[in-house]
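The structure appears below as structure tokens.
Only one protein chain is missing; all other protein chains are in place.
Take a look at subunit A:
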Amino acid sequence: MNISIDIREQELQTIITLAGEIDAYTAPKLRETAFPYTEKQHANVVMDLSGVSYMDSTGLGVFVGLFKSLNANEGTLKLVGLSDRLKRLFDITGLADIMNINTVAEGGVE
């Protein structure tokens, strides 16, 4: 039940790389760490989820919160590197239709 959060701020975007499990125990940590980056005007946040082995609905709630916060500040959120299981979660909840989601970790991230 651990999560590692790595944040790299670049000129045009902030890349947040996550690894581990996102559940009721780790979600508060993710929310606290990532939230400040969504509150800046016009922020572009890319989250790489390739290393995420498990996520439950609480974790999903964090992403919706970040998405809403970025929208309110005219920023963008992009999720990359989703496993099939994670992709399914975003599909079922209808979030895949309103969020920018990619199953491969793109070249731009590395």
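List of remarks:
As a convention for this text, contacts are C-beta pairs under 8 Å (C-beta built on N, C-alpha and C of every residue); 3 or more make two chains touch, one makes a residue touch a chain; residues count from 1.
Criterion: contacts and distances are computed from a predicted model.
Entry comment: the absent subunit's protein name, as recorded by UniProt, is "Phosphoserine phosphatase", drawn from "Tetratricopeptide repeat protein", "Phosphoserine phosphatase", "PQQ-dependent catabolism-associated CXXCW motif protein" or "Glutathione transport system permease protein GsiC". Although one chain is hidden here, its contacts on subunit A can still be listed: residues 23-24, 31, 54, 56-58, 60-62, 64-65, 68, 85, 92-95, 97-98.
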